[in-house]
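Next up is a structure, given as structure tokens.
Removed: one protein chain of the complex. Kept in place: all other protein chains.
Entry: subunit A
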Amino acid sequence: MDPNFSAFHMPLAPMFGQSSSGFFDTSENLASTESSTVASIDLSALPSRKKPRGYDSGNSNQDNDCAMYGSMKNGLRDRKRMRNSSFSSSSRGGDRQAANPVGSMMPNSVRDPEVSSATPVVIIDTQEVGIHLVHALMACAEMVQEENYRTAGILVKQILVLASSQGGAMRKVAEYFAEALARRIYRLHPLRDRSLDSAFSDALQMHFYESCPYLKFAHFTANQAILEAFTGCRRLHVIDFSLNQGMQWPALMQALALRPGGPPSFRLTGIGPTHTDNTDTLQQVGYKLAQLAENIHVDFEFRGLVAGSLADLEPYILESPPSANEESEEPEVVAINSIFELHRLLARPGDLEKVLATVRAVKPRIFTVVEQESNDNTGPFIERFTEALHYYSTMFDSLEGVTSEGQQDQVMSEVYLGQQICNVVACEGEERTERHETLVQWCGRIVGAGFELEHLGSNAFKQASMLLALFAGGDGYRVEEKEGCLTLGWHTRPLIATSAWRLAG
């Protein structure tokens, strides 16, 4: 396993709440980590903590703001003699405060003349620094929760310095989280004007689509559920809660074209956000889909709806106009598809309930839902932060290992995820739209709105497994079936979950 990645699994449990000498009882902790095997973070060991009262008397650093590093430094001094002197030399120029913690972390390099006159040997134990990085991130989040913004600000600078010595996924995750924390601390609001960035967001999502299998998994599993629900029906209507570039629908149309007995007629209603620029992406996407449908001889009709929020939709808008129904005896069968859209509704109370009621009123044959498998909609900030840190570091880890051809895709995918990180950490209230909940929680909500679970068949599982086998690094991805729902994860951590629903009763 990548040593950088394993740092997030170091047990944090032993270090909290026990000693009164300082923030981190790092000497003990470091000793334990030497022999510890990979274990998951013990989240229960992160209570809200008191501010550190004092620190070890051995700390020569008198600056109160560097209290955090007092015992860290002591722990280090006990065990390390030769340390990377490049740390102190890389301390930021005019920023004395930032330099101080760094200097105190590596005491021997600066203050100890014997070492500095010796042949400089660069030993960077990235795993150790990785642990400190995680500690610093958690400490900063703690300070933010306690509204001790001054200390938090210092910690952010410390995080960035530590992160610069790391590589790969860990550095990037730490940098995104540090930026998000900085935005929260220094109240850099508003983060960005979402409506202006719609084209950029679309482009980012395309890169995310191309570089990793999460969206493809979502599309393929949802399509399989829709196809199975639509067997034997001759008039189909699919409502897509977020059309984006419409990448889900060519595969469905092709499968309909190959259906024995010929393709049914297919109607698609695509919903998109409002745009301030004049481009009508919905219509362009609809046109492209219509072209493809014409090529493969599928009877296709498209309608685009622009909605600021899904809660603005009313059932009568989504239903087909009555004139269409009179033309044939065959009733229209409806499917509703929601990929990463429901969680945004949690930002405003009542929105989700309204949308689920609207879905129910349209009477769909099947309602497919794909959501992130994470629990960062909790009350206390530190819990949300920890969960998001775990989730996004797993995500970033799965993006690593891409060849030079896919580099740009990878970078843009990271920006795409970085936007989500920023939202989770730095925003509150209605602005925080990235509110993720676990599959179990979603099941509870959807069942409560009057739906029952439709099990995803084995075909969906097999297709998803084969799809993942095609991705380089495919052995890291895991498809799992969980009570009729499918989850896709990286190693042991599920990251997204697909479920299908029908009306209860």
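Operating definition for what follows: a residue touches a chain if its C-beta (ideal position, glycine included) is under 8 Å from a C-beta of that chain, and two chains touch if they have at least 3 such contacts; residues count from 1.
By definition in this document, contacts and distances are computed from a predicted model.
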"Palmitoyltransferase", "Chromatin modification-related protein Eaf7/MRGBP", "F-box domain-containing protein" or "Histidine-containing phosphotransfer protein" - which is the UniProt name of the missing chain
"F-box domain-containing protein"
Using the touch definition up top, pick the residue from A:Cys233, A:Ala255, A:Val415 or A:Leu453 that touches the left-out chain.
A:Ala255
Which of A:Gly168, A:Gly304 or A:Gly406 sits in contact with the chain that's absent?
A:Gly406
Interface with the unshown chain - residue positions in subunit A:
209-211, 213, 220, 223, 246-247, 250-251, 253-255, 257-258, 260, 262, 284, 287-289, 291-292, 295-297, 401-403, 405-406, 409, 459, 462-463, 466-467, 469-473
